[in-house]
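Before anything else, here's the structure in question.
Only one protein chain is missing from this complex, and each of the others stays in its spot.
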Amino acid sequence: MKLSALHQSYLNRRLNSFRGSSPLDSSIDGGGLKSPASIFWLLIHGLCCLISLLLGFRFSHIIFFLLFSPSTTTITRTTKLYSPTPFLPIKVPDALPVQSPPNKTLVSSSRVVVGRHGILIRPWPHPDPVEVMKAHHIIDRVQREQRIQYGVKSPRTVIAVTPTYVRTFQTLHLTGVMHSLMNVPYDLVWIVVEAGGSTNETASLLASSGLRVVHVGFEEEMPVSWEDRHRLEARMRFRALRVVRQLKLDGIVMFADDSNMHSMELFDEIQRVKCVGAVSVGILAHSSNPDEEESSVAQKDDIENSPMPVQGPACNASDQLVGWHTFNSLPYEGKSAKYIGDMATVLPRKLEWAGFVLNSRLLWKENQDDKPEWVKDLDTVGGDREHIETPLSLLIDPSVVEPLGSCGRKILLWWLRVEARADSQFPARWIIDTPLEVSVPSKRTPWPDAPPELPSNETTITIEENREKQQVMKTRPRRSRRSRSKRKRETRVADTQVSDRNSGEK
Amino acid sequence: MGTAERSKKKVQVYKKAVFHFLLCFVMGFFTGFAPTGKSSIFSSLPVLPSNQSAVPLQRGELLLEEIPEESWKFNTTLENPSTEEEKEDEIDGLIPRRLIILVTPTRMNDKLREVNLRRLSNTLRLVPPPFLWVVVEQKSDSSQVSEILRKTGIMYRHLVFNENFTDPEVEMDHQRNLALNHIEYHRLSGIVHFAGLSNVYDLQFFDHIRDIEVFGTWPMAIVSANRKKVVIEGPVCDSSEVVGWHLRKMNNLTETRSSPVHISSFAFNSSVLWDPERWGRLSSVQDTTQNTIKFVKKEVLEEETKLIGIPPEGCSKIMLWNVQIPTGTTPNNSVPATLPDSGQR
Partner (left out) sequence: MKDWRWALVGLVCFALVLKIGAVERGRGQPTERISGSAGDVLEDDPVGRLKVFVYELPSKYNKKILQKDPRCLTHMFAAEIFMHRFLLSSPVRTLNPEEADWFYTPVYTTCDLTPNGLPLPFKSPRMMRSAIQLISSNWPYWNRTEGADHFFIVPHDFGACFHYLEEKAIERGILTLLQRATLVQTFGQRNHVCLKDGSITIPPYAPPQKMEAHLIPPHIPRSIFVYFRGLFYDVGNDPEGGYYARGARAAVWENFKDNPLFDISTEHPTTYYEDMQRAIFCLCPLGWAPWSPRLVEAVIFGCIPVIIADDIVLPFADAIPWEDIGVFVDEKDVPNLDTILTSIPPEVILRKQRLLANPSMKQAMLFPQPAQSGDAFHQILNGLARKLPHDQSVYLKAGEKVLNWTAGPVGDLKPW
């Protein structure tokens, strides 16, 4: 009773906006008693605290409704809370100012005034950054919900296999594949097999992805001929498949070459595979040499105006696999690249690995009994010298392949192989050696149409990449006498001179 | 009872209790302003909650930050590696970041347009919000670009134009102008960067350009298929101060039009476009010319003091590559026309 009085009184006080607590005149029985009673006391005390908490919570709602609802927005703005009470938005239409409590429920008067209205423009013009983040949070949540509702149910792990090696285009290509994989909304393991042994360079790039990566070194160096490269890559993929078997990874194995570009639908589509699936690969056989263009425009037109070649499963009208679309290399006869970096079109194999996906359980050593008989054991194929063109070699009966992507009609990934020349140099880890001696302040931006200014301040720096065996590309400040002598000219010309001279030196 | 001493003690006890209650009350009071689902421990759950809403509904009251996170975990129990990230995401989810506005012009007869668009969108999908992608395209019957964009889930604006162009560079500039006009008209406030379709980005790049106050620039690498060279363009810095420029190699004197600073190697605060006074300048785009892109280039030139190098630690790290792949339709001048060094093999 007394406690209730206490509460009552302080409820009242609360309503008087928390004025200082006046000492209470009521007393407690055995306030400082011994153990059992004091424990009980503690409990009561705690309980009351909890009740106060709840009351406060309730009270805040009431306050919120009675007083602040018209100015809710200001509250949320100032308190920067994550969001106000859940009641607000639903009640938005009813949240009328206190001054006019009899709102819509009163039939007699409409609050709508006919005639001209002012255009309300708030004094704070720019979007509140916190609200922007909240909105993005909402968008994110909605998209997630869409995935849950309409996406693949109980998805399997995606096991991506990528052969790679350190070269100029590696960072670019690998970054592209990495970003695709980072977007995959499913569990993912990325097995990266690196020719020439695993390097820190590759490892640090892979680490930046935050994905589950298995980085495997492969002792052999990547050969310079395309033919050999294809062979080695096939063996690297087999190495990866053995990793899958070793770790007993359960999921869907896909071959994501670092020169592939993926549509995100691919990752949904491959979830449908039961054993071995095939998707269509768009082949972007680029013409290689711009200089060649004028000389063989007519020939080129044939190739380039024809629709993009596609590799993949061929289906009949009733969506049955009847064969394969393979790459027709005839138009490229004699013009294809033989070496990495050749000035010619790089051609794909007849069927690229990237167009296949398989259930990783097919690779496991155990459960041989479950394994369909049309699958060969991993050990019997892919010996060191044997060249495996496609994963089809794993199968005794290739007709069991499941065509994916509306039976191959949908292209879900692309194949584009471009490399710099094999001897191309690039800054290690893509960090430029900034020469320390460049301390002369250059306050002139080299825009071409800008008038040349005081030449003494002029600094031009060129990068000399033409070194052959140099691991780290150097940046050399060209503050040489030579460029100084050209200072009346545009910097661009000066630079041309420099590079000419350099090639002359070689 | 009755003795003064005792009552005094009691009063003290009461004071303490009242203080506690009051404290709890205030706590509860403020919790009330917090986001809750239908928050109450006494409430029964909704009849047909899809499971992810059920969890936060119960907990909302006590653990504010955990609402989204909990539901996230619930939804994606499989995503072991990413949950940690998500957790962090949710916690700093409300830390405001500056808007990045990426402008991407696309050419109709670029054979790699669709593929590159998909690849770039895969990268941009990973850029933390707020982020706005302005993609410009010539009006056409095909809906390919819109379809690709739609599937990305990125917040984008798709602008179309009707004019026909013969010179691809002029067309690119027109498209960029169109995008800048959109930004200016809407007075969008953020960091504007021109992202060509053939650009490849390190994700750190996007963190760094948010730091730009007015103008920022960075080195970028231009890598070409079947070449020996990697061309670095952009600034040379002393910490974040720009002290010089890497110059592009030009053996071909006909290339007078192309500017030494690559269109993708700088970014600027969009308010430069529509709020010149803020940066202590009298001229705005409207006063000078219709050609906004020209204006921007000029501003970069004039405002060298406001130009910072990215990343701030000496702008030595390359986070942006431009891949040049000859497809037969790419303009000639975009590929350095050097002959291969035949002495190699």
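Structure notes:
Labels A and B are assigned to the chains in the order they are written; within every chain, residues are numbered from 1.
The rule is simple: contacts are C-beta pairs under 8 Å (C-beta built on N, C-alpha and C of every residue); 3 or more make two chains touch, one makes a residue touch a chain.
Small disclaimer: the values here were computed from a predicted structure and weren't measured.
Looking at A:55, A:181, A:195 or A:395, the residue that reaches the missing chain in the full complex is A:55. In the full complex, chain A touches the hidden chain at residues 1-5, 7, 29, 44, 47-48, 51, 54-55, 58, 61, 65, 72-73, 76-77, 83-90, 92-93, 95-96, 104, 107-112, 114-122, 125-128, 131-132, 134-135, 137-139, 141-143, 145-147, 149-151. Listed by residue number, the positions of chain B touching the unshown chain are 35-40, 42-43, 46-50, 53, 56-57, 68, 99, 101, 130, 132, 143, 146, 150-158, 160, 185-190.
Operating definition for what follows: only the chains that are shown with their structure count from here on.
The distance from the centre of chain A to the centre of chain B, with each centre set as the mean of the Cα atoms, comes to 13 Å.
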